[in-house]
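This is the structure, below, for whatever I ask next.
With one protein chain withheld, the remaining protein chains of the complex are depicted in position.
After this line comes chain A, so read on.
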Amino acid sequence: MSGMRAVLAHAFLGHLVQQPGRALMSVLALALGVALGVAVSVVNRSALDEFGRGLRTVSGQADIEVRGARGGFDESLYPQLAQRPEVETVSPLLEIDAKPLGAAGEGGGALKLIGLDVFRAASLSVALIPPPAQGTGRGERTAESARAPGLLDEDTLYLSPAAAQRFGLASGDAIALQSGVGSARFRIGGLLPAVGAGQMLAVTDIATAQWRFERLGVLTRIDLRLREGVDAASALRAIGADLPPGVFVATPAQAESQAARLSRAYRVNLTMLALIALVTGAFLVFSAQAVNVVRRRAELAFLRAAGITRGALVRWLLLEGALIGALGSLIGVPVGYALAALALRLIGGDLGAGYFQGAAPALAFDPWGTTGFVALGIAAAMAGSAAPAIEAARSDPALALKSGDAADSFARFGPVAPGLLCLSAALAIVWLPPIGGLPVFGYAAIALLLIGSVLILPRLARLLFARLPTPRAPWLALAVLQLRGAPHLATLGAAGVLAAVALAGAMAIMVGSFRQSVDVWLSQVLPADLYLRASRAGESGHFDTAEQVAIQSTPGLARIDFLRHQSLLLDPALPQVALIARPLTADRAALPLLASVTVPAGSIGVLASEAMQDLYGWQLGQRVRLPLAGREIEVVVAGIWRDYARQHGAVAIDLATYRTQTGDMRVNDVGLWLAPGADTAQVARALRARLPADSIELAEPGEIRKISLGIFDRTFAVTYALEAVAVAIGIAGVAASFAALAAARRREFGVLRHIGLTRGEIARMLGAEGALVAVLGVLTGLATGTAISLILIHVVNRQSFHWSMELVLPWGTLALFGSAITLLATAAAVLSARAAMQVDAVRAVREDW
């Protein structure tokens, strides 16, 4: 029996070794799919690990965290919590996103500054506590080192090694951080060597942070450690029940998963794109293996005649596929890690989407993701091999040995019911709500749509080709007759085209629609002539009343809109919601409203973004409660607006109302309308003269739009790359299947030569076949792609990012794309025909006789 196995191993696996070229395309396509999947997974893992490390650096040994929105909460909560019987240690924290000014700030981005009470944090966040001054020992410390600044000294901060490196600073250096539109000067007291290499942060005393950043009386977070023997879950409930509105408790693990949730939808979508590459890879394996079993018909029939059972044949062919998948994975994994390393270095852990600022992740080992994609690679190859294996086992060995005609191969793969079933299932599940905030059913519907389309393709081909008129030119007539006679063979190639065109087309439609909608949206939300803002970096930049007066008294301005950005924490399990206070009464047109109602007299109306509907179930006209300045106020949802800037939700409230409710008079952004005849440059100069020039930014809407669309394109750059790979794999599959089919039909070409067709005519015949098949694939692909794009827009995007968009069909691009695919397929067919006809006609005919 072992001898038999050796023969079989030689027949199947040896085939791969002897003719590696035939399997090479499949192996490479799968390698690429696995590589992309592993890369995306590893980058995500690295970014999340680093992000988690960052959170754990701060939370340290804490059992419970009390957090509010970015704007913070009143510090009186600190003694209240400290005096609770279940609490052992309480560490108050003020976290600020500060912007370094001057040379240090060039291109460096924001710095996460943590104001802490060293006495309280010492036992909870050890890594954030500066080590004792260096020296040979306390006893031998010199007068100099004893006088080194400490954490309690005025205006001293400590940097993580990564931040020191990023900003080029060392112990003793000075750094200016933006505070309001002024700056607070700090001295670097030293480094925090225990903070991980990927963490960009600075630590200062909590009193210094409150004072220098004008946040007196405010904390953003309190970490708690419970007494021994206290039940964490009941303490969490008890403490949570006593907190003011907008402040919540969570365990560090909950906080971490909540933070990971910020970017989860984006990460899942990237993973899905990587999977697309694998799916197209599977189609390539299908084409290659289908052609392979046709080519090896006689050989396989011989094995069957020699006593190999059908089951054994299927198993060996599946093993062949598994081997192709394993080889692809073997190449794909290291390539994936290399790609991940490159991506982390060049574009960062969020792949350009801006989710993980302040962390510079190191490449992480991702055993689950890696194993998962290796398994998927092998599974894809086996799935691609399954149908051809079954087909090979099905054929009658005697017949196959004798005639050797491949024309009836795959004829059985024609029933239309499974395909229709897939399509109807897709239509049914697409309406289901997301699971855990993820559009699971959307993705499933896309997969079903794709599978269903491929399954009904043979029937479509038969219908279509049967209706084609028979042309007069013999080569063209032969092409049409061939397709009519064996439509199932032609659909092997068309399936690859369909998959590639559908996926690429769907992405093109979705991204095109999105970009167009964002473009329109940008011009709606940027109606002013000039925009002024206090700083790019979070809340450390703002304009106080004095600066607002200075802006108002600047000549040449017709209208001024002040904007205040705050955030709200409405649900501890969800990311923070943006609160935008701006003049709303004058014209609501400043926000792209989708629907609105009149607010009952005496009520406060707010405008909610679409995400508020999806995430919090807010309805138009509904009364909801907002935590403002430690109190809850009741407001009415007066309108729903579209917001592409904040996927976790935004609420707009009238600035005057906000000020009455909170007493907060600061603003962050200013929209400026010029008086008739005023000159932009002149007004900008006047503003710069009145305000500290190095901590304000002035921009015209055009620039902002350009920058915003730039960010959009950068975010989708990875998408484009993955899409291009899918298309490349798809086209490679088409070319491979045509080449192989042509080779399998050498006998037929011989006969055609005998009955008088020229080589040119045969080439033209094959070209025509290729073109017709490609047209079939492109048309069905575009139809499927359009359907998929609708799912992407209305289900996947809506459920992932909570924004709607207008469908825009980029006809030109799609037409160009379809023609290019058709041309490529035709060229591939012609080239493969040429190669096949290198063989002498007589020998070709005699081959099997």
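The criterion applied here is as follows: a residue touches a chain if its C-beta (ideal position, glycine included) is under 8 Å from a C-beta of that chain, and two chains touch if they have at least 3 such contacts; residues count from 1.
By our rule, contacts and distances are computed from a predicted model.
A.B. asks: Refer to UniProt and select, among "Rod shape-determining protein MreD", "ABC transporter ATP-binding protein", "DNA-directed DNA polymerase" or "Carotenoid 1,2-hydratase", the name of the complex member that is left out.
C.D. replies: So the chain that does not appear here would be "Carotenoid 1,2-hydratase", according to UniProt.
A.B. asks: Among A:69, A:206, A:725 or A:742, which residue is in touch with the absent chain?
C.D. replies: A:206
A.B. asks: Please identify, in ascending order, the residues of chain A that touch the omitted chain?
C.D. replies: Its contact residues with the unshown chain are 75, 78-79, 82-83, 92, 117-120, 122, 130, 132-133, 137-141, 146-154, 205-208, 210-211, 216-217, 228.
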